[in-house]
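Yeah, one chain of the complex is gone here, protein chain that is, but the others are all in their spots.
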Amino acid sequence: MKISVQTEPFDLNAEVAALHRDNPAVGAVASFLGVTRDVNAGLGVHTMTLEHYPGMTERALEQIVREAETRWHLLGVTVIHRVGPLCPTDPIVLVAVASAHRQEAFQACEFIMDYLKTRAPFWKKEVTPAGERWVDARDSDGTAAERWQT
Amino acid sequence: MKISVQTEPFDLNAEVAALHRDNPAVGAVASFLGVTRDVNAGLGVHTMTLEHYPGMTERALEQIVREAETRWHLLGVTVIHRVGPLCPTDPIVLVAVASAHRQEAFQACEFIMDYLKTRAPFWKKEVTPAGERWVDARDSDGTAAERWQT
Amino acid sequence: MKIRLLYFARLRELFGTGSESVDVPDEVRTLADLIAWLSTRGGVWTEQLAPGRAYRMAVNQDMAGLEAAIRDNDEVAIFPPVTGG
Partner (left out) sequence: MKIRLLYFARLRELFGTGSESVDVPDEVRTLADLIAWLSTRGGVWTEQLAPGRAYRMAVNQDMAGLEAAIRDNDEVAIFPPVTGG
């Protein structure tokens, strides 16, 4: 498991290769890249700032990945989340999951993203032409996380 | 839409960046990387050869992507499938889907992989210590594709 | 009626060829008719195309079922279930 909260960009090739290069049992790597959009609820976003809770954030991400590992047979998981100032089209988050078969990789990747969106302490602030504003949590993210509670 | 059937490796960074770099409406890129495993039904695989049906394969992939585009609002799709000889840990297939929000990207990516596995004319031959053998289709792939027929 | 036949993967190897151009009799109008006609060749043809064998077909590069019609100059492919990805 690799968990990182960082201001620097990350290298998708290197992260995904690290998950399968030395493990010939890996048949599938599902990954999700979250990217800063310039349109959120109709306002042009110029930049975005990500705040987090040092210590708890890493701990929450680790717990989410451990929970995924109890549900599916995974061969490697990487979660990288950037904090600090970001511009439109900048990658914010990478979740990459390796497993033997694709269904497990897809499901675990989606599960981790759904939980990250509701349980990992990150907060987005947008800087728009109309001024700064904290992004509101989306109800659909709560709904997305709830579907795993069966 | 980018569809490619090729013998050469591909660059994950370049492919994913091409899907979001110039489009600030993209908030999510879900991708799947299929990798050659060295264990398939218990036999050590030394190399693998992928055969395809030139013309029909590209056409089938394009139809699968078009079908996904009618089901979800997508902002870009790339499908690259390698053919010819491959070694364990070599990437075989990349499906990358860009959209505004993650649910659409994840679902479309999984849909395309499920359909690719049952409808796109590719055939794998493994070269193992026990000789060559064509890989049998997995029943679970048929089941995975059927769940979208609702 | 002339058609072009293509075989892939295991079937290509077993039939000993990847493609052939054939002149089929007038009564061959569907894929089912074509399979019946090819089966009369005996040996691997009869064996591999027997009912219950898992194979797929395409007409002019679109997947097609046994009921599909075939026409002059069509490209017809016969191959095992696909195993890409």
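As written, the chains take the letters A, B and C, and residue 1 is the first residue of each chain.
Operating definition for what follows: a residue touches a chain if its C-beta (ideal position, glycine included) is under 8 Å from a C-beta of that chain, and two chains touch if they have at least 3 such contacts.
On a predicted model such as this, the values are computed, not experimentally measured, just so you know.
K.L.:
In the complete complex, the chain left out here touches which of the visible ones?
P.N.:
Those shown chains that the absent chain touches are A.
K.L.:
Tell me, which residues in subunit A touch the chain that this view leaves out?
P.N.:
34, 50-53, 55-56, 59-60, 81, 92-93, 113, 116-125, 134-138, 141
By definition in this document, only the chains that are shown with their structure count from here on.
K.L.:
Where the centres are mean C-alpha positions, what is the separation of subunit B from subunit C, in Å?
P.N.:
26
K.L.:
With chain centres taken as the means of their Cα atoms, state the distance from subunit A to subunit C in Å.
P.N.:
Inter-chain centre distance comes to 48 Å.
K.L.:
With centres defined as the mean C-alpha position, give me the subunit A-subunit B separation in Å.
P.N.:
Taking the mean C-alpha position of each chain, the two centres sit 22 Å apart.
K.L.:
Give me the residue numbers in subunit C that touch at least two other chains, ranges are fine.
P.N.:
Residue numbers touching two or more other chains: 85.
K.L.:
Residues of subunit A that touch two or more other chains: which are they?
P.N.:
In subunit A, the residues touching two or more other chains are 102.
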